[in-house]
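First the structure, which I've put down as structure tokens, then a few questions once you've had a look.
All protein chains but one are shown at their positions in the complex.
So, subunit A:
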Amino acid sequence: MPNVDLSTTPLRDLNAALHALAADTNETHWVVENPAGRHAIAVGVDVPVQIEINGHVGYYCAGMNDAASIVVNGNAGVGLAENMMSGMVHVKGDASQAAGATGHGGLLVIDGNASARCGISMKGINIVVKGSIGHMSAFMAQAGALVVLGDAGDALGDSIYEARLYVRGTVKSLGADCIEKPLREEHVEELKSLLAAAGVEDVAPDEFRRYGSARKLYNFHVDNVDAY
């Protein structure tokens, strides 16, 4: 079990070692100590290994993650799990802005709060935030699901294409073309499975309200033909 202390090992060495791993590596459990808010820790990992980071991380932690399972025992800075492809990223504390931005797949779990622009331009990633999220979250979201156990800030889902937004608490305001939609059976099933995957046991799917696209902003409408 490799144990990397970033107070003595350069961050580039850690990331290079992670990038050099083969898909069938036996070094499947990594522990990273003393991250001290450094940026770009465990970015671009593309093998199914577990990485545990003990402490607060800076910007872009676990960015572009593909297949790895990364746990942060602390808070995360801007751009957590940005453009994640697959795998899982779990932050035990809070996350700063743009968590899960542009993510294509995988599961991002944040035990605390996420600030502004959580899930901005999400493209298939699933995000579960156990606390609240900031303003402009799921801006221009295209696919995937965002589950929020707390509240959402201003302009949730502004200019949203598709993607399903589930909020248990209050929504300060909805963005352009984002509306509340009925919570149908398939959504209850999706919530059940995402809550279970995130380790949430005491919350029922029917406590959530669903928000999504009114599809008036991005769909062609014949009345607008003169505008083209």
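One rule holds in what follows: a residue touches a chain if its C-beta (ideal position, glycine included) is under 8 Å from a C-beta of that chain, and two chains touch if they have at least 3 such contacts; residues count from 1.
Keep in mind that, in the parts below, contacts and distances are computed from a predicted model.
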Record-based protein name (UniProt) of the chain missing from this complex, from "Xanthine dehydrogenase family protein molybdopterin-binding subunit", "Cytochrome oxidase maturation protein cbb3-type", "Glutamine--fructose-6-phosphate aminotransferase [isomerizing]" or "Monovalent cation/H+ antiporter subunit A": "Glutamine--fructose-6-phosphate aminotransferase [isomerizing]"
Among A:94, A:177 or A:190, the residue in touch with the chain that has been omitted: A:94
Contact with the hidden chain (one of A:37, A:105, A:150 or A:169): A:37
Option from A:90, A:135 or A:210 whose C-beta touches the chain left out: A:135
Positions on subunit A contacted by the hidden chain, ascending: 36-39, 55-56, 58-59, 75, 77-78, 93-94, 96-97, 115-116, 134-135
